[in-house]
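Only one protein chain is missing from this complex, and each of the others stays in its spot.
In order of appearance the chains are A and B, and numbering begins at 1 in each one.
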Amino acid sequence: METPQEIVTIASSDLLAKVQEQKDAGHRLVQICATTLEQLELSYSFMGKEGITHLRLLLPRDQPSLPSITDIYFGAFAYENEMHDLFGIDIRDIRVDYKGKFYKISEPAPFNAGCLIPTRKQPS
Amino acid sequence: MSNRTIIPFGPQHPVLPEPIHLDLVVEDERVIEAIPSFGFIHRGLERLVEKKDFQEFTFVAERVCGICSFIHGMGYCQAVERVMGITLPPRADYLRTFWAELSRIHSHLLWMGLVADAFGFENLFMNSWRIRENILDIVEETTGGRVIFGAAKIGGTRRDVTNDKLKEIGRTLKTIEAELHAITDVFEQDYSVQQRLRGIGILSREDAFDLGAVGPTLRGSGEPMDARCEGYAAYRDIEVEPIVESDCDSYARCMVRIREIYQSFDIIRQVLCRMPDGETEIKVKGYPNGEHFARLEQPRGEVLYYVKGNGTKHLDRFRVRTPTFANIPPLLKMLQGCDLPDVPVIVLTIDPCISCAER
Partner (left out) sequence: MSMFKRSPWMVHYDGASCNGCDIEVLACLTPRYDVERFGVINTGNPKHADVLLITGYINEQSQPVVRQIYQQMPDPKVVIAIGICATSGGIFSECYNTKGGVDSTIPVDVYVPGCAARPESIIDGVVKGLAVLETKRAAWRIERKKRNRVFRLPFFKPKASPP
């Protein structure tokens, strides 16, 4: 039986409260993912018995910043360090903070600064 | 008075086939904390979507990792197919399941060999890999590749297998399964194997769930979660019962994998019995526009593919959350409080695939 999926758009200021709700409901953190568009689009995915919820929030591409959720889900530290290194998102108060030494890439934030935005085809 | 030291482990280390670096904080012989560092294999292949079009990208997706390559290709195709609204012909779904299960068997046998090597049982290592070669022979006969299959494509499979060949493979698999019992009996009964694995690397059920463990690491701690129950590909017709062990130690994770090998043989038998006739691919028209998260089960656990298309031939984003990446926080938990000589065995019990994790 395929697990139903649902994308919920939230404001970036509500992040911690919404994540805490997921934790209280006993859900598992599946992944955190960012996408570079005109803005950065972040998805926090949680899975429970009733389905997968993706919390979706938008951040500006210039100097993005977010609080860390590692106090709620400790396992998130790997995803958050990855987002810091690849997208240049400044994530505050990570429990295990590598301070940009997670991947040690030759160029900073390759997915954000150097990323081309593909030309969007208008649906006709 | 205790003596605190930091011991670097890796990246070039005799038991590690892949480079990962751990800083082990030890007090005498006991590990207090482990701090991993990454980036030796970081390729940044997710950004290749800018350069390769969505059909070519199947090849890149297969090379996320060479051990579970087929399922990576299949998962990427499945995500794109869902975005484009393509329904596969049933034979393609069954062939994909057939190859996915073969790659699960080969990956688990490879792991059995590596863990045997890690605790110094050379004979078991050689024998596991000897049997694995027979599985690779079947893969080579049907796809042409040994570790990178190149068999999945958007809209179906690249190759078909004749029904006579499938019957023959069914017979070969029976003999392989009989041979396999000789090795798994050693894992089940041998004193030295038990000595090295029992009670080592404890991960409680609560910790496993909280830290986001997946696959055999989670199931070895007694949590029944198997993404094959989603019913993708041919699993919609074939019932998969998650295999669970409740001992929470390295031995439980080992037993989960061994029982999964037999389960995979069983699934392949069902696939071969029910293999429908017909086309193996359909024509793909247009470009993907939309997004989808596809959830599949790899040999190492649950994997998530995210595809976002924008109506052009280049995707906006491809992301893969690999099982090893999710299993790193649980690994750090397991390493706390273990003995220094047990570190290689515990690292191997999560079946680390570093090139998956770093992409």
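Throughout what follows, a contact is a pair of C-beta atoms (placed from the backbone, for glycine too) under 8 Å apart; a residue touches a chain by one contact, two chains touch by 3 or more.
Since we're looking at a predicted model, the values are computed, not measured.
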item	value
Among B:L48, B:I176 or B:L272, the residue in touch with the chain that has been omitted	B:L48
Touch criterion as defined above, residue of B:V147, B:I176 or B:C229 at the omitted chain	B:V147
Missing-chain contacts mapped onto subunit B	11-15, 17-19, 39-45, 47-48, 51, 59-60, 63-67, 69, 110, 113, 125-126, 129-130, 133, 145-148, 353, 355-356
Where the missing chain touches subunit A, by residue	104-107, 110, 114
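In this text, only the chains that are shown with their structure count from here on.
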item	value
Centre distance in Å when subunit A and subunit B are each reduced to the mean of their C-alpha atoms	24
Residues on subunit A engaged by subunit B in the complex (per definition of touch)	1-3, 5, 28-31, 33, 35-37, 43, 45, 52, 54, 73-75, 77-78, 86, 96, 98, 101-105, 110-111, 115-116, 118-121, 123
Partner subunit A, residues of subunit B touching it in the complex	35, 37-39, 42, 44, 46-47, 50, 209-212, 229-232, 287, 289, 293, 295, 302, 304, 306, 308, 310-312, 314, 316-317, 319, 321, 325-326, 328-330, 358
